[in-house]
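A single protein chain has been omitted; all remaining protein chains appear in their positions.
Moving on to chain A:
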Amino acid sequence: MSKILIRGAKVLGGEPQDVLIDGRTIAQVGAGLSVEGAEVVEADGKVLLPGLVDLHTHLREPGREDSETVLTGTRAAASGGYTSVFAMANTFPVADTAGVVEQVYRLGQQHGYCDVQPIGAVTVGLEGRKLAELGAMHESAAGVTVFSDDGKCVDDAVIMRRALEYVKAFGGVVAQHAQEPRLTEGAQMNEGVVSAELGLGGWPAVAEESIIARDVLLAEHVGSRVHICHLSTAGSVEIVRWAKSRGIDVTAEVTPHHLLLTDELVRSYNPVYKVNPPLRTERDVHALREALADGTIDIVATDHAPHPHEDKDCEWAAAAMGMVGLETALSVVQATMVDTGLLDWAGVADRMSFKPAKIGRAAGHGRPVSAGEPANLTLVDTAYRGSVDPAGFASRSRNTPYEGRELPGRVTHTWLRGKATLVDGKLT
């Protein structure tokens, strides 16, 4: 198999080094490597990271191929530096059987841009009433370990308790979309000063926080691990911090958009800012950044949620919730965490690769950049500055809140087990 020599790359942001890929693995890491016959990639001081892992992606296939497919979604992932994505279960049909998760898994393998690890639904049809066949999904070829009704909250305390208990048998984890349904009926945006003025139905922080508080206590009671999806409020941070201090096995994710954007943007009534959980206040944004820096929040996950143009080109109340994020995530993290001094590149590798792979048990991903490891790698031009142009996205959808916004950094190369999926910013 072919050899690739990456020359002068700052591995995890450290001193420039050379990295030799031989076939599917990293053969050597060191200074002044030279290998006959190897294809040379001049990194010129770019930052080399382990391939990114996204624990929260909506690939929409099967069922909503008009907004994304496994192919277009994994191309978007490769473009954004990802080598593994976890595909959420809210497809049509719902990924609540071994058949559906195997289909999604195989499509990912077949296209070869990025590993796709399906997430199984916790309950049949995401309806919150009856447990799906969690064991069958785990034992399928897809080997599901993460279960979530994302898009909907497992709000019944007994169902949640049983799910937490049940998946312990095979090391699974339940990822909760924390949203108390009664408190968020008709909710359109964060409840606060801006919603009062705009006359849009409020989504109060307490609707997220009360579920997280309940679930960490449930996890403690039954001795299970629980993962919190897209944590968005300062109060949620405090609860997770408390739970961790108590030794509860809880992990949490934050999305790039919640690290950058606030509900002030909703004043434009532009549905590109409509997302669930909603954009919060500046105070929340700062709390989330600090929590990601100090490890209270474990990972960044995109909640990449593609929607067709017509679902956003309408009045606010009629619009779909969600934003695409795979192709801008690293840039937003650089802007909010690295350029602000809150996190170094080793920290970014931890929050966007090591930890998410660990939570999701993604074999071969989130490994150190060292000899003998699978060659899942991402090369980032951190000095790049440019404005976001959705026309260049690989995703089938364009519902980004960053159009025209200047963001730092650009992924130039991605390797999936030694195979280049992105070269000089172009998909292979």
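Just so we're on the same page, a contact is a pair of C-beta atoms (placed from the backbone, for glycine too) under 8 Å apart; a residue touches a chain by one contact, two chains touch by 3 or more; residues count from 1.
Here is the rule we use: contacts and distances are computed from a predicted model.
Visitor: Name the chain not shown, per its UniProt record: "NADH-quinone oxidoreductase subunit C/D", "Aspartate carbamoyltransferase", "Formate hydrogenlyase HycD" or "Multiple sugar transport system permease protein"?
Guide: UniProt lists the chain that is not shown as "Aspartate carbamoyltransferase".
Visitor: Among A:Pro204, A:Pro308 or A:Pro368, choose the residue that contacts the chain missing from this document, as touch is defined above.
Guide: Counting the whole complex, the residue in contact with the absent chain is A:Pro204.
Visitor: Suppose we count only contacts with the excluded chain; which residues of chain A make the list?
Guide: Missing-chain contacts on chain A: residues 188, 191-200, 202, 204, 264, 267-270, 310, 313-318.
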